[in-house]
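Note sheet for the following structure.
Missing here is one protein chain; the remaining ones are kept as they sit in the complex.
A, B and C label the chains in the order they appear, each numbered from 1.
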Amino acid sequence: MALALQTFATVKDANAALKIEGTRYLGGGTLVVRAANEGDVSVFSLVRSIDPALSTIEVGDAKVRIGASVTMAAITRHPDLGALAKAARAVGGPAIRNMATVGGNLFAPAPYGDFAVALLALDASVDTGKGELPLETFLAGRDETRALVTSVSFTPPKTDSLRFLKVSRVKPKGVSVLSIAAVLEQAADGTIGSARIALGCLADRPMRAVAAEKALIGRSLTRDGIAAALAAASEGTSPITDPIASAWYRAEVLPVHLGRLLLS
Amino acid sequence: MAIRRGRGVAAINYPTGMNLGGDPTQALVHSTPTGNFMVTLSSVDLGQGMKQIMAQICAEAIGVPTDRVVVDTADTDTGPHCMGTFASRGTHRAGNAVIQAAREARQVMLEVAAEELEVNASDLETDGQGNILVKGAPQKSISIFDVALSAHFKRGRSISGRGMFLIPRSYPEKETGAMKPSTCYAHACTVAEVEVDDETGEVTVLNVKNVFEIGRALNPKMVEQQLVGGSWMGISHALYETTEPYYPNRDHGGTDFNQYLMPGPGDLAQTEIIVLERPSADGPYGAKGPGEMCANPQIPAVANAVFDAVGVRIDTLPITPERILRALKAQAAN
Amino acid sequence: MAKVPVQFTLNGSEKAEFIDSGTTLLNALRDKIGDTSPKGGCHQGTCGACSVIVDGELRLSCLTLAETCNGASITTTSGLADGGVLHTLQRAFLDTFATQCGFCSPGMIIAAKVLLDHTPNPSREEVVEALSGNICRCTGYEPIIQAVLTAARSNSQNAA
Partner (left out) sequence: MELRKNYFADVRKDDLHEIGQPRARLDSPGHVTGKTAYFADRNFPGMLHLKMVRSPHHHARIRSIDTSDAEKHPGVLKILTARDVPHNVYTILILIQVGPEDETVLADGKVRWKGEAVVAVLAETERAAQEAAAKVKVDYEVLPAVLDMEEALKPGAPIVNEYHGQNYYLYDSGECRKVRFGDVEAGFAGADHILEQSYQSSPIEHAPTETTGCVVVPEPNDRFTCYTNTQAMFFTLDNSSIILQMPGSKLHFVGGTVGGGFGGKVDVIVEPIAILGAKLTGRPVSFIYSREEEMQISSPRAAEKVIIKDGVMKDGRIVARKVTGYTDAGAYSRHSPYGAQKGAAHYPGPYTIPNVWIDTYCVYTNRTPSSAMRGFGVTIGDFALEVQMDKLARLIGMDPLEFRFINAYRDGDMKAHRQPTEGAALIECMQEASRAANWPVAEKYMAMSSYAKGA
């Protein structure tokens, strides 16, 4: 069947249309239009919603809510989302960033999905219209998700507490060897009170480096202080092998780059 | 962590034209009634600027400005045979064919001018500006515009010429390999300076200094285009490129420009290009083929620089961070 | 096959066509409207040769469905010259010998135009970032970067 696009005013109607087999949601087009162009004939219906809520960014003191259709470029431009700008800029080149959406990035398979890595470190939750799911839970089940993601939300990070690093072979736009996001809270004496570390390309989707997080608690950000965390960084990972790098290489350089990020 | 610096050198030569010859190219040149010149070929411009260079060669050989020449190429109904654009042969082979055709056309042009000026054709020269002058008496002259009009409408002469260039084919002697692969060679020497991150194996090429000897820089700006782009491709080959990253395992071949790695605009080495010209005996105005060889010397120069920096030899291309890191770990283990 | 109407402004003139639903903007421009200046280098969003400007934003026309551009204002490289007078960027690409095969040039020029529209005096780093989604296989990028910087200088001189 020829490809056809259906546009709906509401998320509800779009969700209803998505239930039909062979239907995919059209976000920025960087994933689904590409697949169609490349001859994926399993998709013959594209659905989108032009509900303005999907393109809205709300920044409150306790909560940031980003609509699923918000683009990476819109995040880099937003005056109150400076903490996320680096992660948003890590996605593609300028044209891709004008198209790629927050919702789409949650579905991007490794080595893509760098922005979702940052969201994971922020302990974001995902709204699919049926209440909010922790991002980690959402990512685990994303391949079976049929409902439209409407927004992601998270507690705004304290200034400079989100650290983000993307390592790529090609500069400035190459895809990830790996990406790391970390949200660290330090006590007055500099010791780490809480740590959330998320990794990209160390599995087929973004994952938390739980062992490394634990090993940081109560430590200070010195070479000695982070040694245990670096030693534990690979725990639970199963890095991807792709044309960019092998699983071996990704595993080898993860502690190196994590160390540099933590000491930066 | 340590960023370690090293430099390496490599020197190379490269044959011009199809290996062992036997690769003909033809050209036709004719004038229009108002003294513009058409070059008809079937050679292909891949982007290197074949059309422009053939126009300059024809203009030089006839003695007119380049903007009086139009190149019509790569229509098999009109253009005579060319073996193709490969093996650094385009400029050399087609250029020679164009010169031969242009000289034949020039001879007719001078003969017509001689009749108009009532002198011998051998006493005439062109001024490169569109006029034909009597040697030693430049006040006696005629414009090529008028010569072409006369040839067409008064004297019934076709100002045209045929060109053909062929290096006869050489057949290698079976047991000794005695053969004549090429008639002229371009040369290069590159010094590359790199930094290697000894914890990640990442290489940054800081600068490359390339010296190329190319016979004759027919159009220096276009030569520069080729050599700068070629130098980039050489570095790219050294450190990035392959369709089979786990060769001979066939898996994980890149299918797009994200997965097929090449240096981006943020990865550029500072690139210096120096050109020497030792005209070749059989090249058009001495030109050799620079297009291919300019991408070769950077590869071993970078490989040697990596060794100079971190003391490990990567003898497999591309020299990826993974290969360097594995070698560094093996080195540390010993 | 369901045909859908599309209507937008292309380089200042109104265009209206019926196209197959799901047609990319790239194919609509090239095959239906006849503007072949955007090139199809990959149809994957990885080469930038199809770059166009939609309502002031740089977009990849190969990943954009034409019917989502209804009412939009679209600019392509073929619309940059003012009559016979080349756009500053086009002039700079010529003067710095920044084109070889030319296939990436329209996309590069469009990407550079969006940069200069927002950042008239960019740093080299900003130029590199602006061009980072566009692949060139011939030049090694340096002449293209120089072309954009040259165009910016030339614009500021003209403004002065």
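Keep this in mind: contacts are C-beta pairs under 8 Å (C-beta built on N, C-alpha and C of every residue); 3 or more make two chains touch, one makes a residue touch a chain.
Values in this document were obtained by computation on a predicted structure and should not be read as measured data.
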Contacts of the hidden chain among displayed chains: A, B, C
Per the touch definition above, residue among B:56, B:100, B:131 or B:200 touching the missing chain: B:56
Sole residue of B:233, B:269, B:312 or B:325 that reaches the chain not shown, by the stated touch rule: B:233
Touching residues (missing chain, whole complex) on subunit B: 7-15, 19-20, 22, 42-47, 49, 51-52, 55-57, 59-60, 63, 65-66, 71, 73-77, 79, 81-87, 128, 172, 174-182, 184-185, 187-191, 209, 211-213, 216-224, 227-228, 230, 233, 237-238, 241-245, 247-250, 253-257, 259-260, 262, 272-281, 285-286, 291-293, 295-297, 299-301, 303-304, 307, 313, 315-318
Interface with the undisplayed chain - residues on subunit A: 1-3, 36, 38-39, 41
Residues of subunit C (touch criterion as defined above) contacting the omitted chain: 20, 22, 30-31, 34-44, 46-47, 49, 76-78, 80-81, 86, 89-90, 93-94, 97, 99-106, 109, 135-138
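Here, only the chains that are shown with their structure count from here on.
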Most central chain, Cα average position: C
A-C or B-C - the one linked by more C-beta pairs in contact: A-C
Distance from the mean Cα position of subunit B to that of subunit A, given in whole angstrom: 47
Subunit A-subunit C separation of Cα centroids, rounded to whole Å: 29
Shared interface positions of subunit C, touching two or more other chains: 44, 128-129, 132
Interface hub residues of subunit B, defined as touching at least two other chains: 258, 262, 264-266
Contact footprint of subunit B on subunit A as seen in their complex: 167, 169-175, 241-246, 248-249, 252-253, 256-257, 260
Subunit B-facing residues of subunit C, complex: 42, 44, 46-47, 97, 100-103, 127-129, 131-132, 135, 137-145
Subunit C-touching residues of subunit B, taken from the complex the two chains share: 46-49, 221-222, 224-226, 228-233, 256-258, 262, 264-266, 268, 271
